[in-house]
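Starting off with a structure, shown below.
Only one protein chain is missing; all other protein chains are in place.
This part shows subunit A:
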Amino acid sequence: MEKPLRDIQMTHIKYLILASRQGKVRLTKWFSPYSPKEKQKIVKELTPMILARKAKMCNIVEYSDHKVVYRRYASLYFICGVMPDVDNELLTLEIIHRYVETMDSYFGNVCELDIIFNFSKAYDILNEILMCDGSMAESSKADVLKHVMTMDSMEGNDNLDRVLS
C-alpha cells in the first residue's frame, strides 16, 4: 500500500485488536487507512501468530512491514500495530495498560464479557484515551473517566426528557 512519506513518521498506533485466547476478535480499531481486505488479512494472520507465543517471550513481534506490540490480560490479548523506528514500543505497552486500567475502573473489575457486551463503551473509552490518529490523547485516567461518564449521563437525560415531554 502506498502512503505519503510524511505520514510515515508520525508516532501513532496503526491499529488495535482485542482477541480472546480462542482467537475470537472482541474489538478492532483502525487508526491508519486500511482496505477491508488488508484488515481481514491482518486479523487472520496476526491473531494465531500472537496466540502461539509463549508467556516468557517478549511482547514485540515483527509483522509485515511494521511491528506489533501486544500484552495479555487474563483471557484477552491487546494487540497494537506500531510504526517501527518511530513508535516507542515500551510506551505502547504503557498505553495498552492504561486502557485496561481505565476500563477496569469504569466497569469495576473488567472481564472479557464486559467488553463483549459493552463494546460501544469500550470504544467510547478508547476514543478518549487515544487521538484520532492513535497517539496518546489524555494521560489522566480521572479525566478520561469523568468525560465518558458525563456523556453517559447525557444519554440518560435524553431518555428522561422523552419521558417528561
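To be clear about the criterion, a contact is a pair of C-beta atoms (placed from the backbone, for glycine too) under 8 Å apart; a residue touches a chain by one contact, two chains touch by 3 or more; residues count from 1.
Keep in mind that, in the parts below, contacts and distances are computed from a predicted model.
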item: Name of the absent chain as recorded in UniProt (options "Geranylgeranyl transferase type-1 subunit beta", "AP-1 complex subunit gamma", "Exosome complex exonuclease RRP46 homolog" or "V-type proton ATPase proteolipid subunit"); value: "AP-1 complex subunit gamma"
item: Absent-chain interface as seen on subunit A, which is shown; value: 2-7, 9-11, 25-29, 31, 33, 36, 39-40, 43, 56-62, 88-91, 93-95, 116-117, 119-120, 123-124, 127, 131-133, 135-143, 147, 150-151, 154-155, 157-159
